[in-house]
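Sending over a structure as structure tokens; questions will come in a sec.
Of the protein chains in this complex, one is absent; all others appear in place.
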Amino acid sequence: MYRKIKKRAFEIIQCADENDPESKRFDLFIVALIFINLVIAVVETFTVPYVLQQVITNIENISVIIFSVEYVLRVWTSDCLYEGLSPLQSRIRYIFSFMACIDLLAILPFYIPLLFPIDLRVLRALRIIRMFRLFKIGRYTDAFITIGKVFRSKASQLFSSVFVVGLLMIISAVLMYNVENTAQPDKFDNAFSGIWWSISTLTTVGYGDIYPVTVQGKLLSIIIAMLGIGLIAVPTGIITSGFIEVLNEEKQQIADVVDEKCYCPYCGHRIDE
Amino acid sequence: MYRKIKKRAFEIIQCADENDPESKRFDLFIVALIFINLVIAVVETFTVPYVLQQVITNIENISVIIFSVEYVLRVWTSDCLYEGLSPLQSRIRYIFSFMACIDLLAILPFYIPLLFPIDLRVLRALRIIRMFRLFKIGRYTDAFITIGKVFRSKASQLFSSVFVVGLLMIISAVLMYNVENTAQPDKFDNAFSGIWWSISTLTTVGYGDIYPVTVQGKLLSIIIAMLGIGLIAVPTGIITSGFIEVLNEEKQQIADVVDEKCYCPYCGHRIDE
Amino acid sequence: MYRKIKKRAFEIIQCADENDPESKRFDLFIVALIFINLVIAVVETFTVPYVLQQVITNIENISVIIFSVEYVLRVWTSDCLYEGLSPLQSRIRYIFSFMACIDLLAILPFYIPLLFPIDLRVLRALRIIRMFRLFKIGRYTDAFITIGKVFRSKASQLFSSVFVVGLLMIISAVLMYNVENTAQPDKFDNAFSGIWWSISTLTTVGYGDIYPVTVQGKLLSIIIAMLGIGLIAVPTGIITSGFIEVLNEEKQQIADVVDEKCYCPYCGHRIDE
Partner (left out) sequence: MYRKIKKRAFEIIQCADENDPESKRFDLFIVALIFINLVIAVVETFTVPYVLQQVITNIENISVIIFSVEYVLRVWTSDCLYEGLSPLQSRIRYIFSFMACIDLLAILPFYIPLLFPIDLRVLRALRIIRMFRLFKIGRYTDAFITIGKVFRSKASQLFSSVFVVGLLMIISAVLMYNVENTAQPDKFDNAFSGIWWSISTLTTVGYGDIYPVTVQGKLLSIIIAMLGIGLIAVPTGIITSGFIEVLNEEKQQIADVVDEKCYCPYCGHRIDE
């Protein structure tokens, strides 16, 4: 009986089976609650009347309770998740999985102030991470799978280009600090200001709060801005080639199915003649 | 007789048949009138002499009358548009179609002040939407068809990436509001300011009217700006793979035509041997 | 004799034959002179000592004389350029060709002030157009041919996307003028300010001299900035698919050459067996 309830709870909470109406309803309810929490996070940054503030606080409290219960249930039923592991090993592995960590981070800021009397302000923002659970729905749509596949297949190339960009960023930051520090000691006060400038330039954002004024600084900035074009072009090229690769693979799979019909696709002769 | 006139009106107004000179002349006349209205909309933002102002008002009034007559005719003849629907169903369906809504929005701002005495200023701008009707001409050129085909075939992937960007935008907006609110209460006064900043950064526009000043805020901004590169790279990759897919399909169609000549392109043997 | 000299002059000036040393030397001389004129155009914007100013003026005068003689020779020999046209027709056609117009524009600003005593300042800048003649050298390198081929083959698609962008620019400019005019009458004073803003946003430059301050204006700006991503993604997709098309064509040509060897590339059987 206990095992049966647990099995059912596992199916409803973890599986997200399309044909299981209770599981589907549960997922929709949780996502709706996350969405409401997101709207609240945006709304409470505005000055709202006292009554609405009360309603918001109540919804937040109820949400945290629901999310806490959900988290406990997920941990409890996680021994059905991994095959060939003991219940304890399964639970430890689940607790340290990426999605479980996010789930914990989403409810933790509510409990910490009960233990330590510290400021809630910055911690409250962490709650937004609940939103990432929305991706779980997307996990089952083809488009998300394709985009994910592209990033995974090109991970090493993307990481390499990010590495080169990171190196370029730090080198240009220290160079710019040395060049501009005497001319603008208040703006380029340390290497972090240089990094802030180099990111602003490499990504072509260019807020305009920090920029070189000396001729040498401007020459360096011109070189970095030109290389910033490469920063956009190289990952775009990598990602595009990934999309085309995935496209061709899908076509190949369709072609392979046709091939199984045992006819040469060009002559129309049977191969087993 | 009545049916015959209606049929002819339908052919002239709705069909845009290349071989029907009257239909073509009508389309060119409407597009020219839309173009004149666009020029007027730009010109009347400048301070113009009184005489020109009079001319502009007259052209605008005449245009609205012509567009109104055209709209009524389109609704009247729309029962020929959809097969297997009753005249009333056809008309309701047409009225709620995208292009008909734009046509209505283009003429509505003129009539509303006759009923309610409210300010015309903002409503007048809606009239520009008439311009979108120009796309109807493009609908028949190959380039527009190709671009449209690409967007349609990649709609789900583009929507997915827009969804991820939207989520990223809201999360970073609320986080940035929490981080920067105490340092710059006048700039980051609510989550909307955060959204304005995150869009400005993600799209790499960077006006420079709002930017983080604290170290934590700058670190968050660096992460968002780097992810903004992905915002450009992923849709570019999707759209490019779409263009290449369309290109290959067109080539395949040509190849299929060649195949019909009944020779294997590799061996040179007749397939019907 | 006259015809012979003219033929030779034509070969030297117009043909740019790789195997003709005199023609090659002439081209290098003209390009070097253009390059010197470009350096001078940059240098004379700085405050230079009187002696250098004298040298610059002399070089400029000599250059204009050489360019003028070259232009006259090009027009004189242009009757050898087009087959099946009378000498007069050839010359008229050449004078109105794109490169000849640029050549004329490059020398004209020098002669006009001799006729009309007007300010040289702005006209002087036109002289830079001489630089475009440098592309003539590139005309013979493969890379320029490939880039040119890509733009030609995708011209209609690129034109379509530029047309959509132009429409979007004007519509957003007039809308933004209507939305922001009352809040910032000094910044958004007419539709041209709106166009300046919409280009600044669509191209993601974002100087920060003009931006919306009202909530409606910011919402409109968010939409335009998001569409600006498409402005980058669509032409990139078009141009990339063009590069891949050209790549495949070149491979096909190599494959076709292999095919002419009359062996099936897959079986190794002779086709004429």
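Should a chain be cited, it is by its letter among A, B and C, assigned in written order, with residues numbered from 1 in that chain.
Simple rule for what comes next: a contact is a pair of C-beta atoms (placed from the backbone, for glycine too) under 8 Å apart; a residue touches a chain by one contact, two chains touch by 3 or more.
For clarity, every value in this text was computed on a predicted model and none was experimentally measured.
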Fill in the blank from the handout: Filtering C:Y111, C:F144 or C:F159 for touch with the omitted chain leaves C:F144
Completion exercise
The one residue from A:R152, A:K218 or A:K251 touching the chain left out of view is A:K218
Exercise for the section: Quick one: say which of A:M1, A:V51, A:L88 or A:M226 touches the chain that got left out. Expected result: A:M226
Practice task
Spell out the interface residues on chain A facing the chain that's missing from view.
Solution key: 156-157, 159-161, 163, 167, 170-171, 173-175, 177-179, 181-182, 190-192, 194, 200-201, 204-208, 211, 215, 218, 221-222, 225-226, 228-230, 232-234, 236-238, 240-241, 244-245, 264-267, 269, 271
Completion exercise
Per the touch rule stated above, chain B touches the missing chain via residues 204, 206-208, 236, 240, 266-267
Fill in the blank from the handout: Residues of chain C touching the missing chain are 38, 41-43, 45-47, 121-122, 124-125, 128-129, 131-132, 134, 138, 141-144, 146-147, 150, 192, 195-196, 199-200, 203-209, 231-232, 235-236, 239-240, 242-244, 247, 266-268
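What we mean here is this: only the chains that are shown with their structure count from here on.
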Exercise for the section: In steps of 5 degrees, what rotation angle do you get fitting chain B onto chain C on the CA atoms? Expected result: 90
Fill in the blank from the handout: Chain centres from averaged Cα atoms put chain A and chain C apart, in whole Å, by 43
Fill in the blank from the handout: Per the C-alpha means, the centres of chain A and chain B lie apart by a whole-Å value of 30
Practice task
Send over the residues of chain A in touch with two or more other chains.
Solution key: 204, 206-208, 236, 240
